[in-house]
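Note that one protein chain of the assembly has been removed; the remaining protein chains are unaltered in position.
Chain nomenclature is as follows: A, B and C, assigned in order of appearance, with residue numbering initiated at 1 for each chain independently.
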Amino acid sequence: MEALRAVTAARSAREEGTTVTVNETPAAPATAPPAAADTPRLRLTGIAKRFGAVRAIRNADMTVQAGRVHALVGENGAGKSTMIKIVSGVEAADAGRIEFDGAEVAIATTTDAMALGIATVYQEPQLFAELTVAENIFLGRELRKGPRVDWAAQNAHVVELLELLGLPARYATADVGSLSIAEQQQVSIAKALSGDATVLILDEPSAILTDAEIEVLFGVVRRLTATGVAVIYISHRLDELFRIADEVTVMRDGETIGTYPMADLSVRQIAELMVGGVLSDERPHREVPAGPPVLELRGLTRDGRFHDVDLGVRSGEIVALYGLVGSGVSEIAACVYGIDRATGGELLLNGRPVAPRSPREAQRLGIALLPANRKVEGMFTFQSIAFNISAGHLKLLSRLGVFLDRARERTVAVDLIKRLAVKTPHERQPIGAMSGGNAQKVVLARQLVRRPDVLVLAEPTQGVDVGAKEEIHRIITELAEGGTAVLVVTSDLPEALRIADRIQVVRGGTTTREFGPDATQVDVLAAAAGSADDQPHDKEAAA
Amino acid sequence: MTIAPPAPQPVAEPARESAAGRVLRVLLTQRIALLAVLIVAVVVTFFVQDAGGYLTAPYDFDYMSASLINAVPLAMLGLAELLVIMSGRGGIDLSVGAIVSLAGMVFGFGYGEWGWPLWLAIVVTAVFGALCGAVNGFLVSYIGFPALIATLATFYAYKSIAIVANDQQPISTPPIQDLYSLSGSVELPLIGQYIPDVPLGIFTFLLPTVVVVWVLLTRTAYGRRLYAIGTNDVAARWAGIEVRDTRFKAYVYAGLISGLVAVVTVGQFASARPDAGVSGSGMALPAITIAVLGGVAITGGVGRVAGVVLATLLVVWLNAGILLAFVGNEGAQYQLLALGTVLVFAALLNGLTNRRYGGSR
Amino acid sequence: LTGCTKKNETDGGTGTGATAGETYKVAFVPKLQGVPYFEAMNTGGQKAAKELGNVEWLYQGPTQADAAAQADIVRSYIQQKVDTLIVAPNDPDSMAPLLQQAKDAGIHVATSDTDAPNSVREVFVNQASAEGIGQGLTDALMTAMGGKGKYAIVSCGQTAENLNAWIKVQQAYTKEKYPEAQIVDVVYAGEDQAKATQMATDLMNAHPDLTGLVGECTSSAPGVAQAVRDAGKVGKVFTVGLGTPQSMKPYLADKSSSASILWDVENLGYLTAWAGAQLAAGKPFAATNNVSSALPAVAYDESTKTMLLGPALAITTENVDKFSY
């Protein structure tokens, strides 16, 4: 708990509500000196790992220094998660060498890794819904009093950790299942912080956190590095790396391309290293047709979730609904798509009030939705691409509405594969074997079998690599050009700014401000965070 | 700091798999191939034993064909389990045997006591079975009961009602006794002279059921929906599929098939017995065994009609052979050993397959 | 192509025309294997095979008292083309068509222990008449209860044909012969001894004035006695049952069971084997048959085609050790 105490001591600084910038010096003195600079905390050489026929890692090297934040980036499927799983003892490497503080170590199980102080927050939260937060945090390393678990001691520690992450103390004894996904992610982080970490690994922690929560997390990370902990940080949000990371290792196709000091690179350069090519980030300039809104929300309310939401999307228009996680954005999308039902207000489609009671009804009305959580809400994992595309349009692809027209199904699938440039040998490939970006394109393809009047995209590029992101943005723009009213629900501000014709900001469960295409990141963020003195941090300031 | 040199290709390329490796992979990942090989192995073993004079009676095509009479209820209920297990969320139906008992009594009353025409009695029995299945489907799909629990409860309930329905007496009136002709063996037209007679139930009930279920699963929109909800029911809902309706129907169809099996059973035993589907170890457990052996994944979304049919043939022909291979009480006991071994073996193979090849189809 | 079936071959090797000096395959399929009753029949059948010299005795039973499992075994015997096939059917009605099938295959068919009256069986080897058993049970119990009082029956399989037939006799006979006695309940415990014991206990609690219990089959007969013993009601509640001698011995000894009504099961097996051999040899039955020294005069009723072992006998402490099963 050594590191933890140092962190706790610094908590008050954060609570003053001040802005934390990258230049800020730690408020608390470092209690543990960083390890000697010449012996790295962790050195990986020649790592290789294959899963059946998939060569997840071909040859990877990485050197992580104590007291530093080491970013690990790469496209989807580049092998980042596999790397950290090897370090954490989840998977065993087929080849390669791991040195810890200069000595070679064998990490065969997660227990071995924990013994070395390697604490990991995995990409998917690894929690137990039926157990309390405190139990989750100490699971596998329970504090004991004789034969029994020392509940009081555990809870006391957990309360400190929760405070640190800005969560209420009463959560300690709440069942994890009763928390939101973002809160669960923070519990995972608390779990990683609860031990005597020497290496803290964070695999895409920011993907589902709000900016404010990320800020808290960064504060914690800085305290930890100040005490000599080495941090490995994986993220697809390249801009945030500039505010936290000291150096970055880039992976491509299972190989490490190189390690660079953050200061030497720009976002664009990192992205180019990741994809091995040159990117353009010009915002395509489009003419937005005028006309009445196709989709209109008037004072839409769902008790306890959001209220008085006003919004209109015209045919051919891309509107971004931007809000921090927990602000109610995702619930608004669920309501439009008939997953949830509104308790007040109106949902108008082409001026006609509608109230879809199920996704099926929404689809019939001409509304399609790309779900946010690809694995859970989007994919039929061990089924083929064609299966994944045709699901939900089966009547349409059937003769007499009963017998499946397999030839047509195939034509439709092949067509969409070509249109969305899905990388696959054929449409019979199981979707589970595909990389995140390609899988996302397949799930998107499903929404395009019938040209929808309204397309809602929930976090369309979450966890998708830069190359695929680019293409998905292109597809979205094309769709709009074809006359679809597009609503992008996102917590990725650069994305919103890049593709949207208008941005609607949601805060505290309701729509607050609207911005045009020329808005700056600063303005939008300020509106979303909702307080004038909450200074936004934009990319330029950080870099 | 470090720029890694391009790695030469050190590990064996997946494309260059040895012939033996490929055979092994096919056997492990294709349950149908494995079952086919096992069936051939079983039949050849008994033929060889027969030729060597180790069997009490000839194990020949006539005997194999006659023993197929057992395949009719077994495969049909195996298909019923296929449908519900496929539907995911721990889908299973422990009540199929009890439905057979109860629907059999309905058939007994209708056809045997009240003199309904046969077609009407069959239709009513099947519909009644479907209704029993609908209760299961309602509990599982609309209320959210775990299938194991819902069908355990209805198993107890249907079984009990079937027993009290006719004061635990079987119904075996003359019309019912005459029904035995339905399950007799017949000579096929044209080629029938050269091949063994085949139990009639194969053609009147089993084959139609097999074909209908196969078409349902592979050629209809409903089949797709069933695979979809079995694979991932959350994604299915977001894709606009009526998950509850689809799962509900799986239980209804299972009940419908059980109702047909009730007719088969009444015919085969020339009496409507109130404990027809639950006496001994009952009909549900063997049916689940057949489904699992046939490669239906207990987690849902994976399963094929051919697997169930082949698994039935394997079990039926294995059991028939064992009865000839062992004298006395041992015969029935070794059937248990064989079934247990085959099941454990198949299950372990599944585990191995999952680890080596990431799942079987 | 012709190798695929042998159905068109005419087979003269087996069937009716067997000549003297040949051994006949006589197969018996019990309701259930592993229970003392049928295993004792097996012992008797084997003894007959040894003594008669011209009989090969085959015995194979299902592991569950289940008509379907029994049918499989019958089918395998048809395949073996035994000379005589004798069955103790779990469900007489479902056995009838199978017996027809066996007959069509040139096999002599018979039933033993439990009849299949609507079938083509050539003889039924009956241990004792339903009247004999039902009245024997009732009389034995009434002797203990002093001819009056309330009693209950713990039966086994709910659909077991013969048990249900005996219960009917008991009900009618009690009403007619012992007007002061009354059957208050009939319950079914399956083949489960512990459940039979528990149900007997429940019956005693439900009817505090109960003075008698009948265990209708070989698993509930010791069960009801055990319940009386456990409740400490020996001498207050009397039990009788159809129990095999060795299983009843301890209960007869402490009087928790007043008597067990049974017959010599090994002799029943012997008679079954003998009858099978007679059928195979094509010899008709006489009105009275001298089967063996133990069975000098077995009656045969031509009209019902029934062979009767003899009257039921009461097993008590005195004669229990004469039986090894």
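Please note the rule applied: a residue touches a chain if its C-beta (ideal position, glycine included) is under 8 Å from a C-beta of that chain, and two chains touch if they have at least 3 such contacts.
Here, contacts and distances are computed from a predicted model.
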Protein name (UniProt record) of the chain left out of view, among "Ribose ABC transporter permease", "NAD(P) transhydrogenase subunit beta", "Pyruvate ferredoxin oxidoreductase" or "ATPase": "Ribose ABC transporter permease"
Visible chains in contact with the missing one: A, B, C
Touch with the omitted chain, as defined above, among C:Pro89, C:Gly149 or C:Pro222: C:Pro222
Which residue of A:Arg170, A:Lys395 or A:Arg419 touches the chain not shown here: A:Arg170
Residue, one of B:Leu120, B:Ile191, B:Val211 or B:Val344, that touches the chain absent here: B:Val344
Footprint left on chain A by the chain that the document does not show: 11-12, 15-17, 88, 90, 109-111, 114, 120, 122, 126-132, 134-135, 139-142, 144, 147-149, 151-152, 155-156, 159-160, 163, 166, 169-170, 172-173, 175, 177-178, 212, 529, 531, 533-534
Residues belonging to chain C that touch the chain removed from view: 33-36, 39, 63, 158, 184-185, 187-188, 190-194, 197-199, 201-208, 219, 222-223, 225-227, 229-232, 246-247, 249-251
Residues belonging to chain B that touch the chain removed from view: 90, 92, 94, 139, 143-146, 148-150, 152-161, 163-164, 168, 285, 288-289, 292, 298-299, 329, 333-334, 336-337, 339-344, 346-348, 350-351, 354-355
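One rule holds in what follows: only the chains that are shown with their structure count from here on.
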Distance in touch steps, counted as few as possible, from chain A out to chain C: 2
Per-chain CA centroid nearest to the all-protein CA mean: B
Distance between the centres, which are taken as Cα means, of chain C and chain A, whole angstrom: 74
Whole-Å gap separating chain A and chain B, where each centre is the average of the chain's CA atoms: 44
Residues of chain B touching at least two other chains: none
Chain C: positions in contact with at least two other chains: none
Footprint of chain C on chain B - complex, ascending: 56-58, 60-63, 65-67, 69-70, 163, 168-170, 172, 177, 180, 183-184, 193-197, 268-271, 273-276, 279-281, 319-320, 323-324, 327-329, 331-333, 336
Interface residues, chain A side, partner chain B - complex: 48, 50-53, 55, 58-63, 94-95, 247, 255-260, 337, 339, 358-360, 362-363, 369, 371, 376-383, 387, 390-392, 394-395, 397-398, 401-404, 406, 446
Chain B - residues contacting chain A, complex: 1-7, 10-11, 14, 219-225, 227-228, 231-232, 234-242, 301-302, 356-359
